[in-house]
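Single-structure report; data block below.
Note that one protein chain of the assembly has been removed; the remaining protein chains are unaltered in position.
Which chain is which? They are A and B, in the order written, and residues in each are numbered from 1.
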Amino acid sequence: MTAAARLRLENIVKEYPGCRANDGIDLTVAPGEIHALLGENGAGKSTLMKVIYGVIQPDEGTLYWDGEKLTLQGPAHARQLGIGMVFQHFSLFETLTVTENIALGLPASEAKDRKALEKRIREVSTHYGMALDPRRHVHSLSTGERQRVEIVRCLIQHSRLLILDEPTSVLTPQEVADLFRTLRQLASEGCSILFISHKLQEVRDLCHHATVLRNGKVTGECDPTETSTDAIARLMVGDETPLSTDVPPATPGAPLLEVSGLSYASDDPFGTALRNITMELRAGEIVGIAGVAGNGQDELLRALSGEYKAAANQVCFDGQDVGQLGPDARRRAGIAVVPEERLGRGAVPDMSLVDNTLLTASAQGMVSKGWVAYRKAREYATRVRDRFQVKSDGIEAPARSLSGGNLQKFIIGREALQEPRLLVASHPTWGVDVGSAVAIHQVLVELRDRGAAVLLISEDLDELFQLCTRMGAICGGRLSPLVPTESLSIGQLGQWMAGDFADAAGEVNHAVA
Amino acid sequence: MLSLERRQVDSRLMEYLSPVLALVLTVITGFLIFLGLDRDPVEGLRLFFIVPISDAVGVAELGLKAAPLLLCAAGLTICYRARIWNIGAEGHFLMGAVGATIAALHFGEGTGFWILPVVLLAGIACGALWSAIAAFLKTHFHCNEILTTIMLNYIALNLLLYAVHGPLKDPYGFSFPQSAMFGDAALLPMLIPGTRLHIGLLFALLAAVAVGVLFARTFIGFQLKVLGEDHKAAEFAGFPRKRLVWFAFLVAGGLAGLAGASEVTGPIGQLIPQVSPGYGYTAIIVVFMGRMKAVGLILASALLALTFLGGEMMQIGMNLPKAMTGLFQGLLLFYLLTCDAFIHYRIRLTRRHVTASAGTNTPLATQES
Partner (left out) sequence: MSPDMIVNILAATVVAGTPLLIVALGELICERSGVLNLGQEGMMLIGAVAGFAGVYASGSLLVGVIAGMAAGVGMSLLFGFMAITLAANQYAAGLALTIFGTGLSAFVGTDFVGKTIDGFTKLPIPFLSDIPVLGPVLFNHDLLVYVSLGLFVAVYVFLRHSRGGLLLRAVGESPESANANGLPVLLIRYLAVSFGGAMAGLSGAYLSLAYTPLWTEGMTAGRGWIALALVVFATWRPVRVLLGAYLFGLASILHLVLQGFGWDISPELLAMLPYVVTVVVLVLLSANPTRTRLHTPLSIGQPWRPSR
């Protein structure tokens, strides 16, 4: 290795109670290189990034910056050196303007002259083709625009290494293309880019070099343009884990859920209103809804679960008007729901799996005349655990102690064992290891084949294309048509995700029927 | 460098050890306070914590003070488990006392076994009614219950003062602000002859056990717990939030109202302005010290009752202000919350310096750069 490496890590170790998140990691990034850091959830990517950005201190190991040994004092120090970072969950302040947000990251002396700063923001954003109005409040920006703020913030600080954590998971396909153009331009000007992802196709399109992590260790390095996705995937997950589920074709039956003209204005000032949602779900099919987070997915889920009430006939399930029913009554009618936040909504973090069983499965004979039959709850929790291979420290373990994948298997299992006739699942495999994701997909397909309808709300387009019988997208609280998956192009879906439903009207007629 | 680190699983041991540690730290601080005041600390602590309960009469007095604390704390436990920050027990208590007084004065010197139950029920109803205001404001107007209940406490206190200065004043009381003495039929029976201890203590013990059973065995108790731990999960599960809030408030108000009623129909026998030495506020400490569990509440109410007796003893035995009570209570709660941090966290030595030395000792690095 030459002294010219912009960043070099040597034997980085970071240990947390109960897990060795980074276990002797080496990594080298050259100037102007777009370097992919690959690995599935829990492989240690996030920890490593935080080490590079100075958010956390490694227990062992050394960082070299332009060949010089380096001990980072914190993010401010890292930025001063020219290390910029775009977190997956943006570190922006919604109530402040773009300029104020960027000023916060700068030294006081540079941030003082707001006018000059605004000018610089405009210059930088135009130069890299990322249109941005410095005076707008962040809460009024779309997700893609927020990402631009993060990137511009780094560039204004003259970053020579830009770290991007799963940057494409929040974008529409077109926005991804725009982002890649910007990144290539940056790289050609000499900026190094560390691109963290688990999406292999993107990495092959963009990156010059890839380092793969598994269980906190480097399992391989490769040139992604010359390595097959399957070979990289094997480096990520190892040899034992199956990579995907086989999805046999569906045989949809009679209509089960009919939503007609559903509108809902959220009382959350930062929420999204649902606008005239109409859709139909049949028994025995999986219907997918794509979309960038925050476009009404959560509101739609609540409107279906009964947390938000609608006019009675706006939600019709199995011939019964359920719009006015609450979650409990809808669950009894056969609607099960798996929300996006598994810890802190789908499960109570500090309660045991047994108690968490009671949360939604109490109607399975666990309560009589107001008294809880804990024996029944324990039996049910044990069945869920055994049937869905939930790894936990017993059924009395608190939900928070389970890994993301195991907790999600528990939650989906808890709902699936109640034999729902409609399952609404939001981002069921988000942040889940590949093995669990495959198992979760299996459960959804099995439910479908037993005649249930499944509504899958997800940001993961691969997942949607793989599982769904029909699909569409949600944007700004409006729903696109739901068309058979095989007739849908990714370009069309991207337009829908961006809210462009213009040419959709004609398609509805021949596609839905 | 010392730093706090989140435990993976909360420490059960610390959960039960914490109140004991808090008590020990309070005693140590008390020792230092006596030293600072130039008094004999051993004698001071003995007077505060031991002398008050060194004979049967003293123990009976302890029960007498513990009963209202326990009643209030049992009700507050239901609220706090559901993270409903009702600090209105004092107000519920005072209104309970006023309500019972109105009923008792109405019956005058009348006789009948039914008089006492009616008087107590009047107290319960008034306490519940008072807390219903806060429940209504919370469920219909989303008013923060901390602020409304505190305000209602001040309003209740002024209502009580108005009552003893006005409509409920004893016409033959030489214009002292207090009600007439109640008739015998409106007084609680004694539990131990020769002492002032009445059957109010039994109500309190029963209430504590009932609250224990509520949370250990019933679905409504489970729903309240979920509402407190994770309101989003409660919403997701479809638990009836408003009904649960009303339940918690009404039971808390009723129990505190019963405590107030038991106080005027028990040791006092009439309504006076100083009917509560702050039972409703001290009960908050009982809830935290008692870990919101039946046995814990009973032990904690006894301990906090002791601080009232100890404060009186300070005044008599050492000529120190009675306010010692409030000081010890405050210290106890302060230390408790501090110790409670270690249920979730543990102290760890950070190894920041190790990073640097690991860097310097890598020979490979020096070669390459």
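Please note the rule applied: a residue touches a chain if its C-beta (ideal position, glycine included) is under 8 Å from a C-beta of that chain, and two chains touch if they have at least 3 such contacts.
Everything numeric in this text was worked out from a predicted model, so none of it was measured.
Trainee: So one chain is hidden, and I want to know which residue out of A:A5, A:L27 or A:L92 touches that hidden chain in the complete assembly.
Mentor: Checking the options A:A5, A:L27 or A:L92, the one contacting the hidden chain is A:L92.
Trainee: In the full complex, which of B:E5, B:D40 or B:E109 touches the chain missing from this view?
Mentor: B:E5
Trainee: Identify the residue among B:A97, B:A135 or B:L152 that touches the chain left out of the display.
Mentor: Selected residue, touching the omitted chain: B:L152.
Trainee: Write the list of chain A residues that the hidden chain touches.
Mentor: These residues of chain A touch the chain that is not shown: 55-57, 74-77, 79, 85, 87, 90-96, 100, 103-105, 108, 111-112, 267-269.
Trainee: Considering the entire assembly, which residues of chain B contact the chain that has been omitted?
Mentor: Residues touching the hidden chain, for chain B, are 3-6, 85, 87, 137, 140-144, 146-148, 150-152, 154-155, 158-159, 161-162, 165-166, 281, 284-285, 288, 321, 323-331, 333-334, 336-338, 340-341, 344-345, 350.
Heads up, the rule we're going with is that only the chains that are shown with their structure count from here on.
Trainee: Just the number, please: Cα centre separation of chain A and chain B in whole Å.
Mentor: 45
Trainee: Once bound in the complex, which stretches of chain B touch chain A?
Mentor: Spelled out, the residues of chain B in touch with chain A are 5, 7-10, 217-220, 222, 225-226, 229-230, 232-233, 235-239, 351-352, 354-356, 358-359, 362, 364-365, 368-369.
Trainee: Hey, which residues of chain A end up touching chain B in the complex?
Mentor: 1, 3, 10-11, 17-18, 57-62, 64, 67-69, 71, 305-307, 326-331, 337, 339, 341, 344-351, 355, 358-360, 362, 367, 370-372, 398, 401
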